[in-house]
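The complex is shown incomplete by one protein chain, all other protein chains being positioned as in the whole.
Letters are used for the chains, namely A and B, taken in the order the chains are written, and counting of residues starts over at 1 for each.
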Amino acid sequence: MDYFIELFLSGLTRGSIYALIALGYTMVYGIIGLINFAHGEIYMIGAFTSFIVATVLSIYGFPLAAIVVVAGVAAAIWSSAYGYTVEKIAYKPLRHAPRLAPLISAIGMSILLQNYVLLAQTSDFLPFPALIPEFAFMEPVAHIIGSSDLVILLTTTVVMLALTLLIKFTRIGKAMRATAQDRTMALLVGINVDRVISATFILGSALAAIGGLLIASHIGQINFAIGFIAGIKAFTAAVLGGIGSIPGAVLGSLVLGLTESFATGYVSSDYEDVFAFSLLVLILIFKPSGLLGKAEAKKV
Amino acid sequence: MMNKRMNKPILDVSGLTMDFGGIRALDHLDFDVQDKEIVALIGPNGAGKTTLFNCLTGIYRPSSGDIQLVCPETGEQTRLNDLKPNKITEKGMARTFQNIRLFSRMTVLENVMIGRHCRTRSLILGAILRDRRTREEEQETVNKSYEILEKIGLAGQVNEFAGNLSYGAQRRLEIGRALATEPFLLLLDEPAAGMNPQETAVLVALIRQIRDEGHAILLIEHDMKLVMTLSDRIVVMDYGEKIAQGTPAQIRTNREVIKAYLGEDVG
Partner (left out) sequence: MITVKGVTPIDGISAFRRLFSCKKNKKIICKALKRSLLVSLWFVFLTFPIMVIKVNPVERTVSWRWGNIFYVAIGSFVISLLAKAWLVRKERLAARQQAAACPARDSIIHDLLQRPGYRYPLIILFSGVALVFPHLFSTYQANIMTTALMYIVLGLGLNIVVGVAGLLDLGYVAFYAIGAYSYALLNLHFHLGFWAALPIGGLLAALFGVLLGFPVLRLRGDYLAIVTLGFGEIIRLILENWNAFSKGPSGISNIPRPGFFGVEMSLDQAMIYMYYLMIGLVILTIFVVNRLQHSRLGRAWLALREDEIACQAMGIDKTRIKLTAFALGAFWAGLIGVIFAAKTTFVNPASFTFMESAIILAIVVLGGMGSIVGVILGALILILLPEYLRALSEYRMLAFGAILVAMMIFKPEGLIAGVRRTYCFQGRKNAAALQDDE
């Protein structure tokens, strides 16, 4: 039973990190209908930025709390800046191009960013500093759930709540929803669509950066290529939930996290990534609208 | 409908309904088209005319109802409801699109040649080996397409990219492309939209000629003058329902129609 609970909780942890990345995919897709291939790389850059900042600070002897806060903020700022820039360079000029064009451009961006980090930093796996301490009060349940799992779960819950509030009640949130529903109409009623799109990229990138920080400190090492697999998995989660739908992205991520956790725990860990890919292929083939998405009939 | 023809209709629609989520775009629609007849489909914006075309041609799957197509030559009857668009075209019903959907980076001739696709057979091996049969077929495709281009007055622009044509020419090319599939029933969605009076006059002559060559035509049009001069029968739709049908003379004086079109010039 303990094993089951352990797997369940680790699945939830995994899933909630996927959710942080999946939200970026789903929000961008909802607004401009593009699969932002480079999103996994934004997450990787978030992880790298927090790695660099945290390591520098720890070398200069800053206290842990300060390191965590500064690394988190720096990761969010720089990831957002990258997300914003990628949109401006690679997607904005292609808003009215044939559908294939922004997709190819996105793939190009993804390869570009990966190799940029590879060349500017290193191809080695780097040990990520442990930013989350083992809490004393967690001692009795430590064999089931680690402190970092707890922190991850709490952080993601808080972030999700904040995001929901932001989208429901703020001006920019309302503008986002309007733009997602009908871009032309939003433009006509005076919404600055360019700004909304930028805001979406910034927000999604910041979430991915937080995910990057959390997962890197959870797993304990990073590398320039982590964005690819994480990106695919988060995308799988977003599609599973119904791409374009925010609750869908969260639900899909949790389902994917749990499935992976149980599958690796009870079946075999060799094929961990094959599970995710197969799941992706199967959903897209049999239920491309996902769990919470609506099937749409294209207007002709 | 005084002189209702005795022959069987080539298109028979009954109880056709189409729902989009909560919106009922077509509501138990019944109508038919006879062989070699020009039927006009009119109605205010959003009445569901294009949706009807999309249901007929298999692009949407209707929620309920029945669509039957009868080939006038063989008498073969087909239920169209669950067929794919390409099968329906093969059966002998072709269409144009309201918002022009030409293959804009292909040449004018190639656009029409695409229409011949379902009437030709050669495949991979034929393409690679270019045997005599393939060459003959290809030649025939080119010749027939060229003939059609002459008919629609675009023979001078065979090698032009379709996207570079003028608006009116693009609309005519859409008709030509549909004709190349050898349909016995041609569906035209607002063929005169955006045309100037001269272009419209040419179009009217073209549609007559097509009918005289033995095709039946079902057309959606907002230009009432064109509708009244051209059509044998008119079906009027509003909010997805058929509100009237009859000859131009009958429709002209129909109260329901005038109400639906309130403010519009019904000629």
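Side notes on the structure shown:
As a working rule, a contact is a pair of C-beta atoms (placed from the backbone, for glycine too) under 8 Å apart; a residue touches a chain by one contact, two chains touch by 3 or more.
No experiment lies behind these values; they were computed from the predicted model shown.
Considering the whole complex, the residue from A:Leu126, A:Met176, A:Ile191 or A:Leu292 that touches the absent chain is A:Leu126. Among B:Gly15, B:Pro44 or B:Pro85, only B:Pro85 touches the chain left out of the display. Considering A:Met1, A:Ile59 or A:Val189, the position touching the chain not shown turns out to be A:Ile59 (whole complex). Of B:Gln68, B:Gln98 or B:Ser122, it is B:Ser122 that touches the chain left out of the display. In the full complex, the hidden chain is touched by subunit B at residues 57, 59, 84-86, 89-90, 94-95, 97, 101-107, 109-110, 113-115, 117-120, 122-124, 126-128, 130, 134, 137-139, 141-143, 146-147, 150, 155, 158-159, 161, 177-178, 180-181.
Looking at subunit A, the residues touching the absent chain are 34-35, 45, 48-49, 51-53, 55-56, 59, 74, 78, 81-82, 85, 89-90, 93-94, 97-105, 107-122, 126-127, 129, 228, 232, 235, 239, 270-271, 273-274, 277-278, 280-281, 284-285, 288, 298, 300.
We adopt the following convention: only the chains that are shown with their structure count from here on.
Annotation: 48 Å between the Cα-based centres of subunit A and subunit B.
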